[in-house]
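Structure, as structure tokens:
Only one protein chain is missing from this complex, and each of the others stays in its spot.
Take a look at chain A:
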Amino acid sequence: MKILVGYKRVVDYNVRIQVKPDGTGVVTEGVKLSANPFDDIALEEALRLREKGVAEEVVIVGIGPADLTAHLRNGLAMGANRAIHVTTAEAVQPLTAARVFLKLVEKEQPGLVILGKQAIDDDANQTGQMLAALWDRPQATFASKVEIADGKATVTREVDAGLETIEADLPAVITTDLRLNEPRFIKLPDIMKAKSKPIDVIELGSLGVEGGDHLKTTHYAAPPKRSKGVMVKDAAELVATLKQKGLL
């Protein structure tokens, strides 16, 4: 079986996000970019399935500008067999991403697609579900445990009420939650090996994907600052202040 894994590059989770002074976006210049943490979990799960003998090949997919190569090399160093780089200078929204994946699914014929449940930059949580619908295959989202046997995936999902276990016929789409696994550390020699692994470069326009943005972002703003606290000298003043503010 072949597994296709989405491997998106986002602003690193340790970076303090700063809104551009003009409100048109967030600052990405001089900022560390790294793999979406849920995508690292997706890749780790695919690698474990390969190590168990369930899968033979793990292919990571990135959609983005030319300099995405270094990011994909990290995924290859983690252990993916090869990478597909769909090039575009534009930021891609979930529906376009799902349509790109559909084209690649048709081409690659994977038995399983594993995506992060969401990317930590836009927090959309849509691509996996949209892909399953476009592909007309089962989806198992928010996975915290995955078992593959007899052409079926048994997936434990993290839902509000607790854990839900479902069974899905393969091929299917699985999206990963935080507790599915802990991604491995990359080893130096594997970084060197990754340099010779293949990356297929495909121009987004050549895939015949219906493009265009479906959502328009109007404005970005930082959360309002907390105003300065007021020191009160005793309980009586505290009560009086709260009453004055209509909080009591």
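Worth pointing out:
In this text, a contact is a pair of C-beta atoms (placed from the backbone, for glycine too) under 8 Å apart; a residue touches a chain by one contact, two chains touch by 3 or more; residues count from 1.
Methods note: contacts and distances are computed from a predicted model.
Missing chain, UniProt protein name, picked from "Lipid II isoglutaminyl synthase (glutamine-hydrolyzing) subunit GatD", "Aspartyl/glutamyl-tRNA(Asn/Gln) amidotransferase subunit B", "Ribose ABC transporter permease" or "Electron transfer flavoprotein-ubiquinone oxidoreductase": "Electron transfer flavoprotein-ubiquinone oxidoreductase". Touching the chain that is not shown, out of A:Pro189, A:Gly208 or A:Pro224: A:Pro189 (per the contact rule at the top). Touch with the chain that is not drawn comes from one residue among A:Asp12, A:Glu108, A:Asp122 or A:Glu158, which is A:Asp12.
Touching the omitted chain from chain A are residues 12, 14-16, 18, 21, 29-32, 34, 182-189, 191-192.
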